[in-house]
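Here the complex is missing a single protein chain, while all its other protein chains stay put.
And then chain A:
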Amino acid sequence: DSHVQYERVGADVTMKCGSMDWDAAVTWTANGTDIDDSHLNGSYLILKNVDLSQSGQYSCYEGSSWHLKYQTYLRVGTPPKEPVLMCRSNNYPKGFYCSWHLPTPTYIPNTFNISVIHGTKDMVCEKDAIPKNRCHIRYLQLFSTVKYKVTLTVTNALGKNFTTLTFDEFAIVKPDPPESVVAKPVPNNPRRLEVSWQNPSSWPDPESFPLKFFLRYRPLILDQWQHVELSDGTSHTITDAYAGKEYIIQVAAKDNDIGTWSDWSVAVHATPWTEEPKHLTTEAQITETTSASTSSFMAPPTTKICDKGAVVGSGAVAVCWTAGLVVAAYSVLFI
């Protein structure tokens, strides 16, 4: 006989050699390796306080003939803990999906069963082929105040567990992040960056269900983000960028009326346009160049000490930026 035997981590396991008597002479093997007699009680194999490494194929042979009398595959594992369940609508108003996972592995096979109830009506959550731990539901009704109740039960040979989520239609609406985010400098504008993006492709009808957007940006060398909320359109021009500084920019989306913000998009980097540096040969030319730099808001020579290569530490950056801010503010007066 060959079968599978599931046991909990830490359990004591006794294996009988099929129908052999207790006092029969037998040899046990684990994955083809003989097991020491110290683990035997007569013909019974005793495994105390089993751990995961003891999973494997156990075979029992009659002493003299070496006939295989019994074989089992021992799977050591744990009963399932409460599963983690998440439901979300990233394609409103078509439907929503639920996905799940176990917080810790059980090391043995698990079966998941999901039920969805809307009021008194049972709904079918169709399992996705990929990933396996996901199913989706089409909305049969829209604008309902009746909540959805989703129960996920996980079962394995050692036990079962479940979790329940209750939510209303609007609460789980969360689009995917905007796509194809592009940021470009604006020629002859050292403080501007032009950002554009597209609606997430999973959002089925942006015309009827428009999205609004949240854009955040900061120079790489600063931690604080600037934020802009945009109620329509898929582009925005940043007009207060620090000249010559590389920026990191991200965008998030939300349905205009309901639900929550998407995750941030993939970050894009861009540096505002800067004037080509002029070749300096005489003092007169240096003076001329400095005046021209001020009128076009180009960072003055003092900004050079802010360049990455020259910065020694965070204190230097703070001083550096303070000087730059003072000059930038002064320059703005000459608009």
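Definition applied: a residue touches a chain if its C-beta (ideal position, glycine included) is under 8 Å from a C-beta of that chain, and two chains touch if they have at least 3 such contacts; residues count from 1.
We take it that contacts and distances are computed from a predicted model.
Hidden chain, UniProt protein name from the list "Protein HIRA", "Proteasome subunit beta", "Ciliary neurotrophic factor" or "TATA box-binding protein-like 1": "Ciliary neurotrophic factor". Among the residues A:V4, A:I46, A:V124 or A:L140, only A:L140 touches the chain that is left out of the figure. Across A:N188, A:S208 or A:Q224, the single residue that touches the chain missing here is A:S208.
What chain A contributes to its contact with the hidden chain is residues 93, 140-147, 170, 207-210, 256-258.
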